[in-house]
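Excluded from the complex is one protein chain; the other protein chains are retained at their positions.
The block that comes next holds chain A.
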Amino acid sequence: MATYFGEVVEQSSRAFWGDQCDSEDDVHSDSPTNWRKLEVSPSPTQLMSSRIKLFLVVHGPLTEGFVEACFLDKGVPIAEINEAETEGEESFRRRKRKSSAIYSLLSDVLLCICSSHLDMAQSFDFTEKISPWMKNAEQVIILTCSYISGYHITRHQDDSPDTFLKALKTDNFSSLVLSETLEQPNTVKGIPAGVLTWCQIFEIPAVLYICYTRSYEVDSASVKLFQQLFSKLPFKLLKEKPNFTNRLYSGPEISSTLYM
């Protein structure tokens, strides 16, 4: 039962990032960008229909772990999105950042897995990079995740589940939304928000599902939620037998909210 007690409250941005946003001493700002630009690499092309029924964007360790375990074999990516090389070659290669990639799951379904190393500041650039595929999609589904400690409630709730889904959709999304709407004052930011905003502007039907959970380890509760979600879609994307034998996520990406 979720109690939202002992929540970790992220440092509030208070809407701006300190002195660097003060424009008094920087009337003519010509400072170069601090975030790394992205570029798309073509990989061996695969034949598929030009019209896509579904463009699926997966962001976050939990959702990526679910896709790795339960989805059909992705095969090789049809495109990769990497940071452009701006540093000295040796230091850039040493960082070994994981790429974002686009895969073809079915002839008319594409899957985009976002790298966990992408900064929120790269959200606009990343969205623009994948926008050509989204323009050709009949609908876009975005999956993301967040710690339950970040879920805001306005009144005390008893018997709340530890893992649950909430949804946001564009105004023109007419298909069935398979979970409750995300209530105020909760928000989603970063790449998932960028993709949904872009779809709202360019009128591509899209829905975002966010999974609130205690831990980003893929467990039976989260798998069950996502399996229920995808079983109701008109696309056969799930394996008959999920594969949980590989370590799906490790290292610093899985962090506890108990200790700072």
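Please note the rule applied: a contact is a pair of C-beta atoms (placed from the backbone, for glycine too) under 8 Å apart; a residue touches a chain by one contact, two chains touch by 3 or more; residues count from 1.
As a convention for this text, contacts and distances are computed from a predicted model.
According to its UniProt record, the chain left out of view corresponds to "Proteasome assembly chaperone 2" among "Proteasome assembly chaperone 2", "Trafficking protein particle complex subunit", "Dynactin subunit 6" or "Nucleolar protein 11". One chain is missing from the display, and on chain A it is touched by residues 3-5, 7, 9, 13-17, 20-24, 26-35, 39-42, 45, 47-50, 78-79, 120-121, 123-125, 127-129, 132-133, 136, 152-156, 168-171, 181-194, 196-198, 200-201, 208.
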